[in-house]
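Left out: one protein chain. Kept in place: all the others.
Each chain carries a letter (A and B) given by its place in the written order, and its residues are counted from 1.
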Amino acid sequence: MKAADFAYARAASVEDAVALLATYGDRAKLLSGGQSLLPAMNLRLISPELIIDIGGIAELRGIAVTGNTVRIGALTRHVDVQRSPEIAAHTPLLKEAITHVAHPAIRNRGTIGGSLAHADPASELPACMLALDADLVVQSKSGRRRIAAGDFFQGIFQTALSPDELLTAVELPISAKNSAYFFYEFARRHGDYAMAGLAAQAVIEGGILADLRLAYFAVGDRPVLAGTANKLTAKTITPALLSEASRALGDELDPQDDQQASGVMRRHLAQVLLRRCVAALLSRPELVGATA
Amino acid sequence: MTATVPISLEVNGERIEANVPPRLNLADFIREHLQLTGTHVGCEHGVCGACTVRVNGDIVRSCLMLAVQAHGGSVQTIEGLSDSGEVADLQGAFRERNALQCGYCTPGMLMVAQDLLKLEADPSRDEIREHLSGNYCRCTGYQAIIDAVETTARQRRNRSA
Partner (left out) sequence: MTTPSSKSEPLSILDRPNSYIGKTVPRPNLDRLMQGRGQYVSDIELARMVHVVYVRSPHAHARIASIDVTTAKQMPGVIAVVTGRELAKLITPWVGVLSHLKGLKSAPQHAIAIDQVCWQGEAVVAVVASNRALAEDAAEAVTVEYEELEAVTDMETALDPGTPVIHASLGDNLAFERVHDSGAVDQAFADADEVVEADFVFGRHTGVTLEPRAVVADWNPAEARLTIYQGTQAPHMVQNIAALHLGLDERQVRVVCKDVGGSFGIKVHIYADEMATYALSKLLNRPIKFVADRVESFNTDIHARDHRCRGRIGVRRDGAILAFEIDDLTGIGPYSMYPRTSAIEANQVVNLVGGPYVTKNYRARARVVFQNKNVTCQYRAVGHPIACSVTEGLVDLAAMKIGMDPVEIRRRNLIADDAYPCSSPAGLRFEKLSHHASLTKLMQMMNYDRLRDEQAELRKKNIHRGIGIASFIEVTNPSAAFYGVGGAKISSQDGVSVRLDAQGSVICQTSITEQGQGSESLTAQIVGSVLGVSMDRVRVILGDTDNTPYGGGTWASRGAGIGGEAALQATKVLRKNILEVAAAILQANPAELDIADGVVVNASDGAARIELRELARIVYFRPDTLPPGVQPELMATRHYVPRTYPFAFTNGVQAAWLEVDTDTGFIKLLKHWVVEDCGTIINPQLVDEQIRGGVVQGLGAALFEKCIYDERGQLTNANMADYLVPMSGEMPDIDIGHVVSPTSESELGAKGAGEAGTAGAAAAVSNAVNDALRPFNVTITEIPLTPQIVLTTLGRI
């Protein structure tokens, strides 16, 4: 399976890259880590006319903390997020999630920008962006804009990016004091795409979930920030309340059928994740067994 | 057909200059242009791990890299790791434990095992299994490979103790 022929250009700067995108638009594909692009090209599922290699654009790499914001350059590799002390300190959910992305060799090349722009609904990072309430910084020849994570992911491999736009960075609020996170995914084997997964970020005060963001992945055509979270905030969680929330979650989600799992199965796993998440966040293991 | 692109890189310590089609992936470049056939092709979609090499010190799947992306970089293949002696003890443990049968996954396994042992001096069996969980082997059932990596880790700890 050899990729079809294509023209190749190395972009030396963001300016270079957006100039090329302005000319070629959707006839071009951006090459960052290539861990999603190259398999598709090797399988001849896509045959772009031009590959714009942005791998050398140094300004797109790096993690920096400014005030209450963690800024991650789009070309930052997964392994660098994994090892980053800033991420560990300020957005630990992301560090946990990254360990579930594929395998070490993939993480050494794959980039956060690549993963987010690819928008595979079964992948971990888009859900993390939702859970962490991130903004995605996007650049084109005509300027820059910020897109909230909730608006960015629009469908299977579909984002708010226009063909002439380049994702340059993500900006995440520093996780608050008293914040806690939960991350789990059900996958058939280590490193496989999830059958259902949950990235959750919460603020806990006195055994109560003051804030809760439940970002599910692999349960629809995009990551889903579950509205059901509202049923669980600012109140004491009882088994009955959790069961009710679980039912509401089931109504809220409309997962797809595919070879790995039916929609019904995915919905069920999402409900299991809800219980396990709440139990873990509140350190109340007895909540896991609460039946719907 | 697109014109070739000049690349300059280091492979196993040797300076290489070549002109390559942009679509040529790194695995094919290594195997066909450099005749270093120890890097194996098993799937070409990044799942089996047989094509694992080191680029700038990091293990990567060479079927998921274009040769042009390696421009200016340093590539190490299994031949390089063998000739430098870097994995001699791992290879010895593999031999003793018969941690290879057909040998096709072995270069990739050695690459990834060495990567683990550089990161973690005392990995548990579960940690070894996890680090190798992206490398497919059909012959051994993995246990012998896990044993050999565990043995090597212990030997290295003893040597440095």
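Criterion: a contact is a pair of C-beta atoms (placed from the backbone, for glycine too) under 8 Å apart; a residue touches a chain by one contact, two chains touch by 3 or more.
Predicted, not measured: the structure shown is a model, and the values here were computed from it.
Engineer: Using the document's definition of touch, tell me which of B:Val41, B:Leu64 or B:Ala153 contacts the absent chain.
Structural biologist: Going through B:Val41, B:Leu64 or B:Ala153 one by one, B:Val41 is the residue touching the chain not shown.
Engineer: Looking at A:Ala160, A:Leu241 or A:Met265, which residue reaches the missing chain?
Structural biologist: With A:Ala160, A:Leu241 or A:Met265 as choices, the missing chain is touched by A:Met265.
Engineer: Since one chain isn't shown, list which residues of subunit A touch it in the complete complex.
Structural biologist: Given the touch definition above, subunit A has residues 1-5, 43-44, 186, 188-193, 195, 259, 261-262, 264-265, 268-269, 272, 289 touching the missing chain.
Engineer: If you put the missing chain back, which residues of subunit B would it touch?
Structural biologist: Within subunit B, the residues touching the omitted chain are 1, 21, 23-24, 31-32, 35-45, 47-48, 50, 77-79, 82-83, 91, 94-98, 100-107, 110, 125, 128-130, 132-146.
Definition applied: only the chains that are shown with their structure count from here on.
Engineer: Would you mind pulling out the distance in Å between where the CA atoms of subunit A average out and where those of subunit B do?
Structural biologist: From the centre of subunit A to the centre of subunit B is 29 Å.
Engineer: Would you tell me which residues of subunit A are touching subunit B in their complex?
Structural biologist: 1-8, 10, 31, 34-35, 38-39, 41-43, 51, 53, 55, 79, 102-106, 108-109, 189-191
Engineer: What residues on subunit B touch subunit A, complex-wise?
Structural biologist: Against subunit A, subunit B makes touches at 1-2, 5, 21-23, 25, 28, 44-46, 49, 52, 58-61, 63-66, 68-69, 112, 115, 130-131, 133-134.
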